[in-house]
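The complex is shown incomplete by one protein chain, all other protein chains being positioned as in the whole.
Presenting chain A:
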Amino acid sequence: MWDESSPRAVNGRAPDVFRPGAWVPMREYPEDKAVDFAIVGTGAGGGTLACKLAEHGFSVVAFDAGPYWRPLEDFASDETHQSKLYWTDKRIVDGDNPLQLGANNSGKSVGGSTVHFAMVSLRFRPEWFKSRSKLGYAVDWPLDWREMWRYYSEVEQALKVSGPLRYPWGPARPRYPYRPHELNAAALVLAEGAEALGIDWTPTPLATLSAPRGLAHPCVYRGMCVIGCSTNAKQSVLVTWLPRALEAGAEIRDLAMVGSIEHDTAGLATGVHYQREGRWHFQRARNVVVAGYAIETPRLLLNSASARFPDGLANSSGLVGKNLMVQSNQAVWGVMDREIRSYKGPPSLAITEHWNYADDGKDFHGGYCYMSQGPLPIVWGTTQASKRGLWGQDLLNAMENYNHQVGLKIVGETLPQERNCVTLSDERDQYGLRIPRVTYAFCDNDKRLIAHSLRFMRQALEAVDAHDIWDEDDDTCHLNGTARMGDDPSSSVVNADCRCWDIPNLWICDGSVFPTVGGVNPSLTIEAIACRTADRIKAMARRGELSRS
């Protein structure tokens, strides 16, 4: 197996992700000649944007600190081994609710966290783009939901999302490109519970194939999605947007860690310093895009502080790194008499968004959805041990019920709070860069939402005669915020086009720009924003509104 120590995307070619051992041609750009866009990160935000900008005719080099995998030959069916997909560089966590990072929420691979994401592909509820004016909490986005609705459709097509014929909530949406997947028993438990409580449910829209697509086969229900899909059914950025990006002339530099962004005396970005094969390099660029996800993005901006920008780049508002939002990820678990075997199939085949769309009967702002679950043994064992404190024979007894356990788990909205933040520690990582300190605490509203969800999901499990029911009350998932978009330079870092207020040729295009998170998984929205940003950049370029350095 490839030992991931030296880059693969070199000498005019990149790995062909669809064929073991094969290559596809890749254009390369010299470092000393400015490219139109240097993009830091190739995940949901950066990878999508790289594709769209290249297709619009711009010269693009996209950097990723992680390796360039060929899933068919590099991925094993093994939880421990596949930790090679996770961002496991040093980070410090603190606050009242210290976050679990690594496996749980950040990837370090070409394709970003989508290489090991769970493929749940949901649209925001339209009102969330104006949650202050329409729902009375947090802040408004500078985006209009109708425009986003069109970009969501573009992304759903690009990923051939499989979904139900009729989606029970929100305004009409086009039919999902591919048919829904068959439900596993864990999903049927969710459905039975929802029906017993009189609320709607649906097969989850998922970015994994329910029919063949080009060289990729349909999902085989092996259930190992969150450790990487070794069959290529999963429609990650690695196998969707990036092959298109290469074909359109983008260059991807793998195992290339960007350490800082350089600027000139006029305060415009001039390129990026990056480490590859143990040496520092400099790539000149007319525009720089940061898309490293909600921890690495603010870290890079802060680590790029200079005499002119002593508090870090794009930080005149003081908000870089602030308003970090996770999503609450609490669960209720129980044991069924029937065999469930939830390790089969994608982990979250059924969902209810009832509490995202219902506004009555809530003692909190925001919403949550909940989905069926399929934890693999290590995740399940450590959940029993660290969340319930089980060990010894008690643990082994509980684990014996593995094939009978069921769970319902939320993706819940948390409110933006400035005290939840990413700052720099004095410790340094293997590249010599200061490492991030991530501080997090739930607020009272977040706690009320969690309590509501746990009560409700317990009823749903009781309604299907689950027994030995218990609450897992402290998990979180996803990372957003830390460089929010807005209409006002004093209260946001970028504008609606993901363009920094302070430095007009610096852009941020990833989960960091979310002003609020809503109660759905974020990647479809991140990719839709990236598509919109690319179109806006094209329009601005045509009007001569891009800066030249």
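As a working rule, contacts are C-beta pairs under 8 Å (C-beta built on N, C-alpha and C of every residue); 3 or more make two chains touch, one makes a residue touch a chain; residues count from 1.
The rule is simple: contacts and distances are computed from a predicted model.
The subunit not displayed here is recorded in UniProt as "Gluconate 2-dehydrogenase subunit 3 family protein", chosen from "Gluconate 2-dehydrogenase subunit 3 family protein", "Energy-conserving hydrogenase (Ferredoxin), subunit A", "ABC transporter ATP-binding protein" or "C-type cytochrome". Note that of A:Asn11, A:Thr88 or A:Ser133, the residue touching the chain absent from this view is A:Thr88. Considering A:Ser306, A:Ser386, A:Gln459 or A:Ser491, the position touching the chain not shown turns out to be A:Ser386 (whole complex).
Shown as candidates are A:Lys33, A:Arg175, A:Arg308 or A:Arg338; the residue that touches the absent chain is A:Arg338. As for the chain not pictured, it touches chain A at residues 1, 73-81, 83, 86-94, 98-103, 106, 182-185, 188, 219-224, 230-231, 338-341, 343-345, 376-378, 380-382, 384-386, 389, 391-393, 395-396, 399-400, 402-403, 437-438.
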